[in-house]
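With one protein chain held back, the other chains of the complex are shown just where they sit.
Chain lettering (A and B) follows the sequence in which the chains are written, and residue indices restart at 1 in each chain.
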Amino acid sequence: MSEPIVRFENVSKRFGETVVMRDFDLDIAPNEKLAVIGPSGSGKSTLLRLLMTLEQPDGGVIYVKGEPLHHMWKNGRLVSADQKHLRKVRSHISMVFQHFHLFPHMTAIGNVIEGPIHVLGMKRAEAVARAEELLDMVGLADKKGSHPSQLSGGQQQRVAIARALAMQPDVMLFDEVTSALDPELVGEVLNAIRKIGREQDITMILVTHEMGFAKEFADRVIFIEGGRIVEQGPGAQVLSEPRNERTQAFLRAVLG
Amino acid sequence: MDIMRFLPTLLDGAWITVQITVLAILLALFMGFVSGLMRLSGVWAVRAVASVYIEIFRGTSALVQLFWMFFVLPFFGISLDPFTVGWIALGLNVGAYGGEVVRGAIQAVPRGQYEASIALNMSKWLAMRRIIVPQALPAMVPPWGNLFIELLKATALVSLITISDLTFRAKQLNDQTFQTVEIFTLVLFLYLAIALVITGVMRIVERWTGRGLARGGIK
């Protein structure tokens, strides 16, 4: 495996009494498509939220492109990162949420150009041109002037994907992005993700309940339970011929 | 009727009242936003400074603050003219209430909006300015409108520190003419008229701030 783009080293995370990650190790390769599955409360969303810096780890270090994310080097020691360092390393990552979290006071295209203009410092005309391309890619070229509440859940989620992509991240996180959608809208969002996987040179980490999609799309599937990786491997192996009995029990429960 | 005889004097006073109201509103907005945002700071000391300001000005009364600034500040070598004391004291007083309005409206913005801002790698300040505050504004407008009406009413207190506002003129006319019923009724209606103007302006502001969200049908 080449130099990992993301590395979890001995990471642990508690919420009060509940331990959601314990001594967690994981390497993710550049351009890898990784699917994370597991029962609710297993820590799989926490994995993404830690990587997006929405949570702080209680122990261990996460590296992005070889640089510590929540920490920084100072006089040869790792100390808590300051805002400057955090924002520098975080710029490699973006995220799509279960509940979209579009900005309701902006149009679809307004959502997509917001980050490029104000965070990346891009010229407005350039940001708009790129946003139009991205909206076209997710099939929403005609909806660019709509406000989020005028869009269906599936359309909102595709705008959110375009918004995250517009930040030109190296790593994109997808946190159960189809779980809040009506079943008939799931397909259009998964198609957009497939397209990105095909066309973009980008690492993708997906927490998902769509087992069929995970099997077909991911290079590697990891099954997490109790804050640890129980089993991992190619989707065809983990999802079709799981070796661990807890993976087997979980898949029996979800697939029925 | 003597109303026509009183009106010019009272309107002169009303003009002072309007000036003090407007200046105090501007100061209250400034203090409200500064103290409200400070109370949401991650730094303990910044939160503490804002809390002390808000609690002191909400915990004592407007007239006490006005008199304190008028009578006591000169002993510390700070001599301001009454007009300045008037609008500063009222602005600071209402700004403390405004701080709570700003804080409450900002805290009511869903957590997901903060998280989305982080996912776009925004700084805290940029997220506040572009994402959070614009969404909090519509919820702030009606309570700010109420505070402005309270502020207008409180301007009557400046008559007690020798400023010849509407109330001061009324009292003066009353002492001279004893046409008590006419004078005070007229004065009350003049205050009501100013209050209605404030309410009207706030309606327009409400429609204007709500526009971005309302277009999408979100309340």
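Here is the rule we go by: a residue touches a chain if its C-beta (ideal position, glycine included) is under 8 Å from a C-beta of that chain, and two chains touch if they have at least 3 such contacts.
Everything below uses one rule, namely that contacts and distances are computed from a predicted model.
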UniProt protein name of the chain not shown, from "Ectoine/hydroxyectoine ABC transporter permease subunit EhuD", "Helix-turn-helix transcriptional regulator", "YCII-related domain-containing protein" or "Putative exonuclease, DNA ligase-associated": "Ectoine/hydroxyectoine ABC transporter permease subunit EhuD"
In the full complex, displayed partners of the excluded chain: B
Of B:3, B:26, B:56 or B:204, the residue in touch with the unshown chain: B:56
Sole residue of B:35, B:113 or B:159 that reaches the chain not shown, by the stated touch rule: B:159
Contact set of chain B toward the excluded chain (per top definition): 55-56, 58-65, 67-68, 71-72, 75-76, 149, 152-157, 159-160, 167, 170-171, 174, 180-181, 184-185, 187-188, 191-192, 195-196
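By definition in this document, only the chains that are shown with their structure count from here on.
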Interchain centroid distance [CA atoms averaged], chain A/chain B, Å: 45
Chain A-touching residues of chain B, taken from the complex the two chains share: 110, 112-113, 115-116, 118-124, 126, 130-131, 134-135, 212-213, 215-218
Residues on chain A engaged by chain B in the complex (per definition of touch): 52-54, 83, 87, 90-91, 93-95, 97, 99, 101-106, 114-115, 118-119, 147-150, 163-164, 167
